[in-house]
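Just one protein chain is left out here, and the rest sit where they should.
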Amino acid sequence: MSVRARTAFGAVLGATVLAVLPGCGGGTSTAPNGGNSHPKTLTYWASNQGASLEDDKAKLTPELQAFEKQTGIKVKLEVVPWSDLLNRILAATTSGQGPDVMNIGNTWSASLQATGALLPFTDANFAKIGGKDRFQASALGSTGAAGKPPTAVPLYSLSYALYYNKKLFGQAGISKPPATWNELVQDGKKLTTGGHTGLAIEGASIPENTHHAFVFAKQHGGDFFDAQGNPTFTAPGVAEGVKQYVDFVAGDKIASPSDAEYAQNESVRDFASGKAAMILWQAGGKNFQSHGMKPDDYGVAPVPVQSGAPGQGQNVNSMVAGINMAVFKNTGNLDGALKFVQFMTSDAEQKKLNSEYGSIPAVKTAAQDPAFATPEQNILRTTIATSATPMPQVPKESQFEQVIGSALKDLLADAAAGRPVTLESVRSRLAKAQQQM
Amino acid sequence: MTTTAHREAPPGARETGPGAPRRRPFRIPDRVRRGGLPYLLLLPAILLELIVHVIPMVLGVAMSFKELTQFFIREWWKAPWTGWDNYRVVVKVNGPIGHALLSSFLVTCAFTVLAVGLSWLLGTAAAILMQDGFRGRGFLRALFLTPYALPLYASVIVWAFMFQHDNGIVNHVLHDQLHLTGKPTFWLLGDNSFYSLVIVSVWRNWPFAFLVVVAGLQNIPRELYEASAIDGAGIWQQIRRITLPSLRPVNQVLVLVLFLWTFNDFSTPYVLFGQAPPAGGDLVSLHIYQSSFITWNFGEGSAMSVLMLLFLGLVTAVYLLVTSRRRGARA
Partner (left out) sequence: MPDRSPMAPPRSFVWTRRVVLTLLTVFSALPVYVMLSSSLKPLQDVAGTFHWFPERLTLRPYIDMWRTVPLAHYFANSIIVSVGATVCSVVVAIFAAYAVSRYRFKGRRVFTVTVLSTQMFPGILFLLPLFLIYVGVGNATGLALSGSRGGLILTFLTFSLPFSIWMLVGYFDSIPEGLDEAAMVDGCGPLGALFRVVIPASLPGIVAVAIYAFMTAWSEVLFASVMTNDATRTLAVGLRAYATETDVYWNQVMAASLFVSVPVVAGFLLLQRYLVAGLTAGAVK
């Protein structure tokens, strides 16, 4: 390279490095800890809750206009598909350039909290949005690690329920939905006949697998993490729980082997079309109806437990599912962002949006509204309030989902291929997963 | 990289050696030449390569020496330096992370060899068989090129659709109609996923090989065939003695390009299997993506990428050295 070229190379390299290093560039980048440099606008990343991105936009836009009317703040909405959401948040976190307010899956709360990019909801900040006590306690349990101020507030709450096909139950002579797993397996065997299967599961879905693994382990007294947040995948109870779930395909054979490759809500379709008689799903009603199933055709019941009735401890029957709302710490419109959070968690908006999405308000008073007293929502509401437990609130939650979800996917694939799944094979697969942490 | 392929066999008497006296190609005043017209012409390309490839690369390499987990990504430049720790973790083949990387690497190697080999074979076979005119040749050529022109997502998702266990066309044909298998096969789970991935990759890439070989065939002088026909050589002998040897320089480049594309392929397994591929479809790019973007350890992910880059560089260098020397020896 000539001297000149070398100089040019150096100049470009230097300029770019300077531009990349924050603080050297000047410009209009936002303050590191938030401020109010652009008080009239907000950028909001919403997750995909409705039937399509366009559907979400149509549902949210009128609300955002109402907010603008109230406060004069214009909200720029972007509905981010789930396939991109976490990557976009990561990129925003790393670069400091992101939205002011965003939706996150509530299981990501502790992971994102650890990055320090989200605004902590201290008591002072909670006071600005109307107080902490308005929110459902279990939903608040899924907003960050214990002992630290949460970095998100619950927006839409969900829990699992057991949905069953009334007609198929009638044909099999089953009068009421199962309340324990034993009953479910017995019923499932009766229902697995003539081209139908007892239960549909989403066997290749990472989040679904992880949620079920977590709850089944809990029911066996097992926990994936100890109090210090260290993984304990080989603790007593964990393998038993996981095996019980995998056995729906392997031992009990009440779920179809082909469910092992489902990752795009094919199980919902199988249930809605009557191919499967039962499914464990979060607020599935809207989904089944969009597949043409009539509300009278399916019944809803709490997710079964090992014995007794759903409750706490080993009788939990769902994780606390839902969507949280977080404020990006270096927002240029801190006050506006908090106003927006307050608006979205106000009773009126909670009622409206949650009933459109089929979820349950995260705000207690709104959840008591008669609009949420359908049989389905009663069960979801009761589950959230009494027998749901938050997913592990540890920084490595997203790794946990990835490795456990994959482990179950592999185990279910083994089961589907007809290979035996034993407590030993489950345990060794879990041990391998723990090493990957 | 591939530049040496034709550079070292200059068509004319142009000197390329560093020590050779510089010839003046045109009557451009020395002043202009020294004034750096070539550098000016190269400037846009150099700038672009710097901004989009070289500097990010340097940053990426720097990241591989940092503990860049979720605790530090927000102020990544402040993340602690870890020296060679990330590398130690990813090359420790009896540790879980190194072991997973190694098996992913081996799967990728096997996949690359098979996919490149098949793409080359199909492309070459089709090009040679279609060298002589016959009715429908134009149509077939258009059909064969179509997979290459389809958007990647569309072409992979249609294969995912076809490979479904219950409703896919592949099982419908093999199981329901031809009764070749005792029960429907899982194509997207377990070990079969490897072959599914190879099939999709070959389907997308063989048209490129076809195209390049078709072009290469046009450079073979007709006289060679005529002379051998006079000697009484049949068509198979012509293919073996004239066509294939003449294609060797084309193949040298083609195989290398296919190798790099296939080895680095991220999109095909990602669209086919999602973020949690079965072991048989766990290509190294996807594996690194998981390590960086899903488990949020960009330091380790970068270290893995750097190792892969070194591997590709080594393979490319050796490949070029060997193939060029062979050509040189023959010449």
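List of remarks:
We just call them A and B in the order they show up, numbering each chain from 1.
By our rule, a contact is a pair of C-beta atoms (placed from the backbone, for glycine too) under 8 Å apart; a residue touches a chain by one contact, two chains touch by 3 or more.
Bear in mind that the values here come from a model prediction, so they are computed numbers and not experimental data.
For the options B:S103, B:N192, B:N264 or B:S324, the residue in contact with the chain missing from this view is B:N264. Checked against the full complex, the candidates A:A91, A:A385 or A:A431 give a single residue touching the omitted chain, namely A:A91.
The missing chain, though absent from the display, is touched by one residue of A:S37, A:T193 or A:Q264; that residue is A:Q264. Contact with the omitted chain, checked across B:T69, B:N86, B:T112 or B:S155, is made by B:S155.
Among A:T122, A:S290, A:S307 or A:S428, the one in contact with the hidden chain is A:S290. Residue positions on chain B in contact with the hidden chain: 1-3, 6-7, 11, 15-16, 22-23, 25-28, 32-33, 37-39, 41-42, 44-46, 48-49, 51-57, 59-60, 63, 76, 122, 125-126, 129-134, 140-155, 157-159, 161-162, 166-169, 172, 203, 207, 211-212, 214-219, 222, 225-226, 229, 234-236, 238, 243, 249-250, 253-254, 257, 260, 264, 266-267, 270-271, 285, 288-289, 292, 298, 301-302, 305-306, 308-309, 312-313, 316, in rising order. In the full complex, the hidden chain is touched by chain A at residues 1-2, 5, 16, 18-22, 24-29, 48-54, 78-84, 87-88, 91, 94-97, 264-266, 268-269, 273, 286-287, 290-292.
Methods note: only the chains that are shown with their structure count from here on.
In terms of their C-alpha centroids, the spacing between chain A and chain B amounts to 38 Å. Looking at the complex, you find that chain A touches chain B at residues 2, 4-5, 8-9, 12-13, 16-17, 20-22, 86-87, 90, 93-94, 96, 111-112, 114-117, 204, 206, 256-258, 260-261, 263, 395, 398-399, 402, 405-406, 409-410, 413-414, 416-417, 432, 435-436. Chain B makes touch with chain A in their complex at residues 36, 39, 43, 46-47, 50-51, 55, 58-59, 70-71, 73-74, 76-77, 95-97, 100, 164-166, 184, 186, 188-190, 274-276, 278-279, 290, 293-296.
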